[in-house]
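I have a structure I would like to understand better, so I am pasting it below and will then ask my questions one at a time.
Only a portion of the chains appears, each positioned as in the full assembly.
When the chains are written out, they are named A and B in that same order, and each has its own residue count from 1.
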């Protein structure tokens, strides 16, 4: 049997956004995204769970030090997005619609190069308690 | 790497039920199901999480519009089971024991034909905070 273990670290950030695809007309955007397209933004308390899969190090008993993982998440993700307007204040969503799906993929791509290649990474992002996503599925 | 993303939508319904297999004697039912077999029913706040796996639509950035998924769940599942007695008031559990496992399979079979075939579907059902099930595993 595989000795692989998954470890999870939960962090959070608060951000404003609106859903809007600049390639579509305003009418299409309003029809597709409804309230989420309102022009002056709304916001969320995003709960971010980072899942790292690997074998535990026999010396430490850790797959990865979760405090270290927490620092990486804070440095790469929380400082970038916390208390920001995703559409206006970030490079990542200047031309990309900040749906929960797209935010999860962006976070994956930001964290992946910061972790050793022996790890498998998954991102779980709660936009609200009732709407959440996981990448890769 | 797969571009597939899982999206989750949480809804809930309140229902009465009892566990009872009509093919067994009353004594066997009481022995197997204990308090859950009491004749006059008990009930739960069922928390239902529907997981849909697919690739995001480049136009919307959505795997599926979670508001739309919410409407489908409400129409197909919540209106059918909310504030009902599962044993007495529903077609689905007239002859099927309403265990959490069976309820999850029934919900899967009700939702599956309402979703585009490109999606993979999973049902997570919380009977209580401490007892829950997922189908398919």
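Operating definition for what follows: contacts are C-beta pairs under 8 Å (C-beta built on N, C-alpha and C of every residue); 3 or more make two chains touch, one makes a residue touch a chain.
This structure is a prediction, so every number in the text was calculated from the model and none was measured.
*Asks:* How many copies of this one chain make up the entire complex, given that 2 are placed?
*Replies:* Result for the total copy count in the complex: 6.
The rule is short, and it goes like this: only the chains that are shown with their structure count from here on.
*Asks:* At what distance in angstrom does the C-alpha mean of chain B lie from that of chain A?
*Replies:* Chain centres of chain A and chain B, defined by C-alpha means, are spaced 28 Å apart.
*Asks:* Within the complex, which stretch of chain B touches chain A?
*Replies:* Residues 1-11, 53, 56, 59-63, 65-67, 120 of chain B touch chain A in their complex.
*Asks:* Report the residues of chain A in contact with chain B in the complex, numbered from low to high.
*Replies:* Residues in contact with chain B: 19, 21, 23-24, 32-34, 96-102, 104-105, 129-137.
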